[in-house]
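The complex appears here minus one protein chain, its other protein chains still in place.
Up next, chain A:
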């Protein structure tokens, strides 16, 4: 009873959220009740929509994102270069290949695997019309990230993070605002080398995060960490390009599926 009330309250706080098999466990009861009430024509419509939403989840690499990058590309973009040994975070140990001349080298095999997972997740979120927020507090790349967000039709926040942006949203913005469904951190540290407040807040609000973690960052609260370099312009440009391409691909695919559904429905 208490649990029911609590989840009810939380859903009200979060506002309208996408009902999807990925996020909540209440989806099934809702959709079946709705389907039972609707007419046969609407029922086929709902079935088609469900197919559009559920079919991609059955494939491991539905958007073929493995062809977007290779390990050689990562190497050439200097993604493997971490910080000095003294700056190393103890939790980043497993992701490091080793250290050379006191500089930590990030294991690119693990990076490739993590990046693939992160891009796949981003693609699925974009496919289902989720709001993606690109965050970074590095002033060097703020403009680049904002431009990337503009080009793929998503949102960016590369400025001073005000305290209650996620946790106090109904007062910071207006009541009924929809919060981001995914937050991508291009650098998990803020300008004083502490963990970005957004990571902790997203974890509190149950918003999944993707984060590029360098060797001095804490990967624990991030849902899909991607160990990699976040200081070099080449590496950042590569990440921005990759994320932009995944999001655009996913959105194009969705548009294509909707068109096909429209054609099949009219037929």
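Basically, a residue touches a chain if its C-beta (ideal position, glycine included) is under 8 Å from a C-beta of that chain, and two chains touch if they have at least 3 such contacts; residues count from 1.
Criterion: contacts and distances are computed from a predicted model.
The chain absent from the displayed complex carries the UniProt protein name "Small ribosomal subunit protein uS9m", chosen from "Translation initiation factor eIF2B subunit delta", "Elongator complex protein 4", "Small ribosomal subunit protein uS9m" or "COMM domain-containing protein 6". The missing chain, though absent from the display, is touched by one residue of A:84, A:143 or A:200; that residue is A:143.
Residue-wise, the contact with the chain that is not shown comes from A:172, picked out of A:44, A:59, A:172 or A:220.
Touching the missing chain, out of A:129, A:233 or A:262, is residue A:129. By the touch definition given at the top, chain A reaches the unshown chain through residues 1-2, 5, 9, 15-16, 129, 131, 133, 143, 146, 149-150, 153-157, 159, 162, 165, 172-174, 177-178, 180.
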